[in-house]
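Note that this complex is displayed minus one protein chain, with the remaining chains in position.
Our next item is chain A:
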Amino acid sequence: MKKSFAALAAAALVATAAPALADLTVPNLSYRTGSYAANGIPYADGFADYFTLLNERDGGIGGEMVAVPECETAYNTEKGVECYEGTKGQAALAYNPLSTGITYQLIPKVTADHHVLYTPGYGRTSAANGSVFEWVFNYPANYWDGASVAVKYLLDQSGGDLSGKKIALVYHNSAYGKEPIRTLEELAKKHGFELSLLPVDPPGQEQKSQWLQIRRDKPDYVLMWGWGVMNQVAIQEAVNIRFPMENFIGVWWSGSENDVGPAGDKAMGYKSISFHGVGDEFPIYADLKQYVFDPGKAAGAGDNLGNVLYSRGMYAAMIISEAIRTAQEMAGHSAVTPEEVREGFENLNLTQERLTELGLPGFAQEIHATCADHGGPGSAMILQWDSSTKKWSAVSDWITSDADVLDPLIAEDSAAFAAESGITPRCN
């Protein structure tokens, strides 16, 4: 009797575990509700559509279909934890929660549970140091790269000298918005500009006092680390105080069509940083149209094709799929495990030729990851919004961040994390 019960229980376990192993699972921790939905929706759509394309056109990756179960987090850390716990049992290969707060919570969890956490352009900056953060990857660029690229661009704009200039940082008062402060303070010391900090409490509908202060202090440039509704309000407020738009630069999370839209024509000239190309002129969109949009398999309402955040969701999905492909080549079989996918991320070699094969020529920078380098090239370009044509266009070439300033900061912060959580750095 006892034996048969054990057999039954084992059978039940196998039965529940089996379907999960059939596919490659990449959960999509998205948010389509709440104050960040305007930005969360296009990203989630791009992410899901890219995997749908792979499934429909190529039959998945290396012959294995990709399952992308979606879980709504509403940018809320408690729901994020629930989503993570709910999906991790399905042998999830990589997580991309699109929230710095959720990322901070997941870093210790993925390290213990062995899942890859891929946070392109967000999350904990010092995760770029792969010798401490074994399971976390944030290439191609992080917040500190973004801050450095913005300052380099401003240096270029003001003839190589920023001394005596005033730069204001308008930021989301959360882990995300506070990330660049340390770097900007270092850069202020190095280049001699004056940095003023203007926190905006989330979600950020109320920013009158911050912009009044900007009107009074008259900074030469304003940088913004905003997200969700905060972006739209900030751009509108900048228009209201007639701040020159070309001196207003948002990080990559503050530069989508949804952010500049409400300010209408007045948003002309607003700039943002980006680590990938935008627009629907890439050859991949022909395939997307043929395999995903025309058969009605697009995620969401299907109206975000080619916009900035859609492209970024697609970028993240493309990197994850390339990492899975690398893992399959290394492992010699197609049903890869999370451990093998981590190897794939660490040995990812994304070249321009490969991007052209994928239908995305010149879309992004090359990535050559190593055991220690989980941070990538750290370069980005500046885009400018043209409200007459409703298009973003690049106004700079790829700008590489200032490694002299960033590398010691990353080493310091990751060493603090290693000491805190008792990690011995690897890769020696």
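Following the convention adopted for this analysis, a residue touches a chain if its C-beta (ideal position, glycine included) is under 8 Å from a C-beta of that chain, and two chains touch if they have at least 3 such contacts; residues count from 1.
Here is the rule we go by: contacts and distances are computed from a predicted model.
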Protein name as given in UniProt for the chain not displayed, "Chemotaxis protein CheY", "Dihydrolipoyl dehydrogenase", "YeeE/YedE family protein" or "Amino acid/amide ABC transporter membrane protein 2, HAAT family": "Amino acid/amide ABC transporter membrane protein 2, HAAT family"
Sole residue of A:I181, A:A372 or A:A411 that reaches the chain not shown, by the stated touch rule: A:I181
Option from A:E64, A:E257 or A:D413 whose C-beta touches the chain left out: A:D413
Touching the absent chain when the full complex is considered, from A:T100, A:S148, A:Q207 or A:S401: A:T100
Residue, one of A:T77, A:S334 or A:S396, that touches the chain absent here: A:T77
Touch list for chain A against the chain that is not drawn: 30, 32-33, 37, 41, 70-72, 74, 76-78, 81-82, 85-86, 88-89, 100-101, 104-105, 108-109, 111-113, 124-125, 173-176, 178-179, 181-182, 199, 201-202, 300, 413, 420-422
